[in-house]
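All protein chains but one are shown in place.
Our next item is chain A:
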């Protein structure tokens, strides 16, 4: 079983940290010393319950303000799976950190406070999960204890959320609703003894049985060349290995391949890893490849199978999530990093801003502010070799880097 990565999303005080704490506590993943620290601090604050946010809010500023600013990665495991939870911030102003956490996750938990129901932040969280093509979304309707564990209230929220789902263009998404009380532990790991009207799985049961086949199997084989291994020793004098990670599918010895951008055809002669030769390598393997012909290959090039060419273009449109407090204006130039490949890019046009509440698009936009999401057109100085993000989660995404500050200022999803 591969490790399952989950991102949580929820507004301030929806109880994300409490939910994670509850998962850790009920799966006995919290060690005594960490639990003692939580007990001590809860007492200091005068609470009559355990404040699990202390386990996840690792920064002083977070504990001072009682909010999550940046992603924390939390680890736990059961007999079935290892889990990594990216506890992401819910605040609008930290949307970029939420995207950061969600980008490496395969499933998402969206929390809703049962008292408040679906609010604007819920729209945004669901929207971002759609943008990132997160296939499995669990809607945890939390704080059921504060609405008298009411089935009616649960159904009301569920139906409100389904109206959102209807507005989404992501057809094969799996959405699961679970009524929980993270504070009391209902339906997180243990089934609720009060909400007997709920016949579904607990949150953990659901995670344990999540079918991950689809989410790991992402598209055609893409092998971006990361690094050229040239030992130049007596033993390996002429050795030239192309190191990289296999994305999607698998690569086999004898495969007919094309090296991009030169479009040179050749075959895979060897697949090497740590001094051993392999006949094939599966997706996500960090291997090195030796080619049959002496082709000129360098970092940023890509090896693909002959009948599976990606698009090779210098211009395209993309959905861009802007992450910088300096605004983006049309015509601005950035470094575009696509996988390990860096080129120069111009945002030639901002086509429209996409409202994260599913209300549609706004045209005639001259600039983007931090946390805006928009459709943009890009022009590059050299082509990149991409798929649409819908078809290939890794080969369809890129980041923009400001060459003056060197910061990552945006993430794009190619249409």
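To be clear about the criterion, a residue touches a chain if its C-beta (ideal position, glycine included) is under 8 Å from a C-beta of that chain, and two chains touch if they have at least 3 such contacts; residues count from 1.
Simple rule for what comes next: contacts and distances are computed from a predicted model.
Enquirer: Determine which name in "Dihydroorotate dehydrogenase electron transfer subunit PyrK", "Molybdopterin synthase catalytic subunit", "Sulfate adenylyltransferase subunit 2" or "Phosphate transport system permease protein PstA" the UniProt entry assigns to the undisplayed chain of the complex.
Expert: Of the names offered in "Dihydroorotate dehydrogenase electron transfer subunit PyrK", "Molybdopterin synthase catalytic subunit", "Sulfate adenylyltransferase subunit 2" or "Phosphate transport system permease protein PstA", the one UniProt assigns to the missing chain is "Sulfate adenylyltransferase subunit 2".
Enquirer: Per the definition of touch given earlier, which of A:323, A:345 or A:365 contacts the omitted chain?
Expert: A:323
Enquirer: Thinking of the whole complex, not just what is shown, which of A:33, A:48 or A:171 touches the missing chain?
Expert: A:33
Enquirer: Which residue, A:158, A:220 or A:245, contacts the hidden chain when the whole complex is considered?
Expert: Here the residue in touch with the unshown chain is A:245.
Enquirer: Looking at the whole complex, which of A:19, A:55, A:207 or A:303 touches the chain that is not displayed?
Expert: Going through A:19, A:55, A:207 or A:303 one by one, A:55 is the residue touching the chain not shown.
Enquirer: Which chain A residues touch the hidden chain?
Expert: 1-3, 31-34, 37, 41, 55-61, 63, 69-75, 77-82, 84, 96-97, 99-100, 103-104, 226-227, 229-233, 235-236, 239, 241, 243-245, 272-275, 284-286, 299, 323, 335, 337-340, 393-394, 397-399, 401, 403, 406-408, 411
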